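With one protein chain withheld, the remaining protein chains of the complex are depicted in position.
Presenting chain A:
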Amino acid sequence: MSAAGLALRLDGAGLGYGGGAVLSGVDLEVTPGEILVVVGASGSGKSTLLRALAGLLRPHAGRVLADGAEVTGPSPDRAMIFQEDGLLPWRSVRRNVELPLGIRKVARAERRRAAEEWIGRVGLAGYEDRLPRELSGGMRQRVQLARALAGAPRAVLMDEPFGALDAQTRAEMQRLLLDVLRDTAATVVFVTHDVDEALLLGHRIVVLGRDGVRTLAGATREQIVKEL
């Protein structure tokens, strides 16, 4: 991966749906190439924060910035991985992974080659022609990961991607994620409610709690739990 990571920033952002504010006055800085984990209890607005970074939700106050430029909508630079069911169910594994390449008008042969490589890297070689419904939850998340990274994004936004998996599969997926991310320069914002997951994956952890966003440098498990 050659593309450099994206710098992301929330500047006094107020976020919500249809007039109701979920978060207000959020300041957050994500430096290029880091893995930032946002920990928060359910209902704390973690997904809302991520959707704003993806450009799926416009802030009603403040600004969302990517490399200093205001975010006005979704972009292939900022790929999102959803908790579940983000795959197009009518497309095979291969065709799901080829999707971002097709959107970028990559030639067919090259598309196929790149998709195959990514499918192999997430350990799904041999499953190219399966439909999502024929895969387990963990395998579907592997496909989502391959699909997001195949588009060579400069930032990957992950919305509790392993939240619906059993403990063992989750541990496998966390290892796979760290393994795959080692080769990319992409910035990662990873949202979870699981403190152990945050400690395992994050270069840096911020807590989305009752008093807004708090950065905890070198915090222990106990300190984070106390903040939630």
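Just so we're on the same page, contacts are C-beta pairs under 8 Å (C-beta built on N, C-alpha and C of every residue); 3 or more make two chains touch, one makes a residue touch a chain; residues count from 1.
Criterion: contacts and distances are computed from a predicted model.
> The chain dropped from view, which UniProt name applies: "NitT/TauT family transport system permease protein", "Thiosulfate oxidation carrier complex protein SoxZ", "Glutamine amidotransferase" or "Na+/H+ antiporter subunit C"?
Looking only at the record, the undisplayed chain corresponds to "NitT/TauT family transport system permease protein".
> Among A:A4, A:A41 or A:L88, which residue is in touch with the absent chain?
A:L88
> For the chain that's not shown, point to the residue among A:R9, A:R147 or A:H193 touching it.
Residue touching the absent chain, from the options given: A:R147.
> In the full complex, which bits of chain A touch the chain not displayed? Write them out.
Within chain A, the residues that touch the unshown chain are 54-56, 73-76, 78-80, 82, 85-91, 99-100, 103-104, 117, 120-127, 129-134, 139, 147-148, 151, 157, 172, 175-176, 179.
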